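Missing here is one protein chain; the remaining ones are kept as they sit in the complex.
As written, the chain order gives the labels A and B, with residue 1 at the start of each chain.
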Amino acid sequence: MDLAYFTSASSMPEFVGTTVLDTIGLVIPNIEESILEKMNMKKKYRSLGLLTSRTGAAGQILAIDEAVKATNCEVLSIDLPRDTKGWGGHGNFIIVGSSTVSDARKCIEIALEKVYLHAGEVYISEAGHLEFAFSARAGQALQMGFQAPADRAFGFICGSPAAIGLLIADQAMKASNIELINYWTPSIGTSHSNEVIITVTGETTAVKDAVILARTNGLLLLECMGSTAKSPTGIPYIQ
Amino acid sequence: MDLAYFTSASSMPEFVGTTVLDTIGLVIPNIEESILEKMNMKKKYRSLGLLTSRTGAAGQILAIDEAVKATNCEVLSIDLPRDTKGWGGHGNFIIVGSSTVSDARKCIEIALEKVYLHAGEVYISEAGHLEFAFSARAGQALQMGFQAPADRAFGFICGSPAAIGLLIADQAMKASNIELINYWTPSIGTSHSNEVIITVTGETTAVKDAVILARTNGLLLLECMGSTAKSPTGIPYIQ
Partner (left out) sequence: MDLAYFTSASSMPEFVGTTVLDTIGLVIPNIEESILEKMNMKKKYRSLGLLTSRTGAAGQILAIDEAVKATNCEVLSIDLPRDTKGWGGHGNFIIVGSSTVSDARKCIEIALEKVYLHAGEVYISEAGHLEFAFSARAGQALQMGFQAPADRAFGFICGSPAAIGLLIADQAMKASNIELINYWTPSIGTSHSNEVIITVTGETTAVKDAVILARTNGLLLLECMGSTAKSPTGIPYIQ
């Protein structure tokens, strides 16, 4: 029971780091055999990287998407718990696998940096929230999490309460020549969250314009519900 | 991309209004085709009315029930996200369809007024919440949302945490000569909310008496958990 003698989590070999949105990154160098069996992973990596947050989904999946491109890792599972700390959306729990723990660690380190960056597109007001994501080239995590076509531009548009999500989705689809991938509602695709979410693909500029339009209008809609929506960092990355 | 130039949500043609319980009402004059396809609506209306709240379900469904009776609209879908802003119940996301946007708008305007009225029967304390609804004559929304028999009296009784809901349901069923429609629990009928919900039908007076009894006892039960449950308006409508 030597493991019990750590004085802080940061001295554990499994600790990688923390960031905004109640996010923690960890590695498991050699996952215990009976847990691994229950995980039903398609490929039995023994070194795992873990990323989890109380708030947000697309920004963290995109963070992992970029991190696995830069390291020799594979996304094994993406869970979307019903969370957001009392708000109407999701948190996340993502597992990547690697044949070496150093690759898994590097992947989670990169992902934590990206989560901070992407948190600039999670907007929370007293009434609801918005989340946006954009990638010029969808990799493995976006394909697994959102059925994004490989290597094409990808956009994520989400609004809560749900009708706001549907309106900004409709406005974005009409204004830009883009293609709809997913349409998620409280009953379909989500974990009963109070959101409408669409994911889209198409020409890079068209996808980005659509996401920016949805953001502009979504912020106005939350504003009229009584308070200004803000991101934890105050720095949007989709420009 | 002209849509991006609104200065406020209230200047958008789609905006209808907001009210208590973090509720917003919107219309979509001509829903974008690829979203409409994903919606799997039985009937392909192009003009939609949207109502959504972070907190409450029965009061908003009843509001739509009354609003569609007064306008040429049809309820297309009722979603019950797991929400209530950190409390143990649902929010809602309701879509109505119409052949004209003016009908859809009128429907949502009426519904927003009714949501304010019905919010007088959503009671929230530090420990839990209660929701009640009564209609003398169930229309299309109550039939779709709660399997209410058409044109008969309808009652909705809900308590959280769940055991309170079951006790007031039992007391109401025993005290009044009414008929049970639904019995919902965290595992059945709800979106994993911490509630027991019953819906009932019968003679108008018997249904109303049952709901009032459940309300009286539910308020006492929450009171004994440490604080007084209050509605956002302070004005009950079931008398």
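Methods note: a contact is a pair of C-beta atoms (placed from the backbone, for glycine too) under 8 Å apart; a residue touches a chain by one contact, two chains touch by 3 or more.
Since the model is a prediction, treat every value here as computed from it, not as a measurement.
Only one of A:S135, A:S191, A:T216 or A:S231 touches the absent chain when the whole complex is considered: A:S191.
Although one chain is not drawn, its touching partners on subunit B can still be listed: residues 82, 85-88, 126-128, 160-164, 166-167, 169-171, 173-176, 179-180, 182-183, 185-187, 190-196, 198, 209, 212-213, 216-217, 220-221, 223-226. Even with one chain removed from view, subunit A keeps its contact list with that chain: residues 1-4, 6-10, 12, 14-15, 18, 22-26, 28, 31-32, 34-35, 38-39, 50-54, 77, 79-83, 85-86, 91, 93, 95, 191-192.
The rule is short, and it goes like this: only the chains that are shown with their structure count from here on.
Measuring from the averaged C-alpha position of subunit A to that of subunit B gives a distance of 31 Å.
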